[in-house]
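Note that this complex is displayed minus one protein chain, with the remaining chains in position.
All chains are identified by letter, namely A and B, in their written order; residue positions are counted from 1 within each chain.
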Amino acid sequence: MQDDVEELEVLEIGDLDFDQWNEYAIEQGWSDGMPLLPPTETAVARFTAVSRGDNEPFPPISPRRVIPTLDSLAANAVMAGCRPEYFPVVLAALRGVLEPDYNLHGSLATTHPCAPVIMVNGPLRKQLEINCSSNCFGQGTRANATIGRALELILLNIGGAKPGIMDRSTQGSPAKFSFCFGENEEESPWEPYHVRRGFSASDSVVTVMSGEPPHNINDHASFSAEGILTTISQSIAQPGSNLMYGKGPFMLVLGPEHAATLKRDGLSIGDIQQEVFQRARVHVSRVSKENQREYAGADRFPENDYYTVCPGPEDIHVAVAGGPGKHSAYIPSFGGTAVCSVRVSQPA
Amino acid sequence: MRIVNPSFGLMPPEAEQISTRPVDWVHDPIVLFSNSKPNARELLEGVRDKLGEIRNVDDVGFVYKDSASQPAPAAIIDQVSGKYRVALLALGD
Partner (left out) sequence: MIATDTFRPLILAQAKARKVTPKLVVVKHPIGGLNATELSGRIDQAMEGLKEIIGS
């Protein structure tokens, strides 16, 4: 159905109960595999009412290259299980992935298992009860689960990123269901991420990156910045990562306890970026000869026998999230992508 | 039940309408365009060698993207479209 852009915006589908509706929706190819709420006109109207002030037009969504309407976007947010007040965050996330540098088409068509990673900053985190603390990457919070899911459904249904056809990921990842969290600004010893990117602290900002699920970095024993940086850097330096092409950014999401130790030992965000950039390198002995030849063909060579994992320190995006515990995470990107931040447009 | 169609979208007003004239494979200038994935270049070079059976290949050009994961820069596309009649692309993994 979604190949036909002449289709109708409103559909009469008969009197279906919840199970019948879901069978119908799955048949249409609208589902991520889990049940969906029906996007009735009434439900959709409640969502669009929240975003009526957001009149900036959307560009076509790749790979299908059609322009969404506010109603069709809202229909996906309804199906995902969002509350209406989440909708402006979903729209900001969509605007982020539609920025040209994000490379939405490449990130959807690739065999790499990337998905849109959504991080929320600012006051809306609290208003919407977005989980920024314990288990923030995991299950259990409606906002985290459904905002990420809504964006994925939009890319599937309007963008046309059908798994196996337009979405060519070799193995996919659980992040393709939903990957949304908030920065734990309250427990960060540094300025919030969005403020460092030039936004006001009172702005609510959505940051997106085409990335993998989080990779855990466990360090319970190190009690110094030196020790934690060693563990973090060696965990990031992996020869099988897409970061090995040296083209893209990545996110380093520090747990509050690791962050506190780094801050106590005097490190700024810039220091962390610089240290990790210098230390997270892959020795040539860990890289196959074939890969070394491939990199050389793209004019990429090791420096003093080590490959860097990103173009520069500024490509390491540091944030703080999570709850108590000695864990942090890094989130490798697809590579050919950029980290894009968009202010949430809130109704007047 | 009336629902809003979650796959509804509008065709952009500037949607491309491309028309091409027939290609003369023996005489028209050809470029081989690699997506920069491993072996794409080697595949295209092999095809170029075999094209030698039917045409002069001295004027067959070769270009590649800077990165397999990013779109080809507009400058490369402009250069190719201005200089060649046929672009033979290698896509895949």
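A few points about this structure:
In this section, a contact is a pair of C-beta atoms (placed from the backbone, for glycine too) under 8 Å apart; a residue touches a chain by one contact, two chains touch by 3 or more.
Just so it is clear, the structure is predicted and the values come from calculations on it, not from any experiment.
The chain that is not displayed touches the following shown chains in the complete assembly: A, B.
Here the missing chain is touched by one residue of A:P63, A:G148, A:G182 or A:G322, and it is A:P63.
Checked against the hidden chain, the listed residues A:R83, A:R168 or A:R300 yield one contact partner: A:R168.
In the full complex, the hidden chain is touched by subunit A at residues 3, 63-66, 109, 160, 164-166, 168. By the touch definition given at the top, subunit B reaches the unshown chain through residues 15-18, 25, 37-40, 42-44, 46-47, 50-51, 54, 88-93.
As a working rule, only the chains that are shown with their structure count from here on.
A straight line joining the Cα centres of subunit A and subunit B is 31 Å long. Within the complex formed with subunit A, the residues of subunit B that make contact are 1-12, 15, 36, 38, 41, 66-71, 93.
The residues of subunit A lying in touch with subunit B in their complex are 1-2, 5, 7-16, 21, 28, 30, 38-41, 44, 60-61, 64-69, 71-72, 74-76, 78-79, 103, 105-106, 110-112, 153, 157-158, 242, 245, 247-248, 294, 297-298, 334-337.
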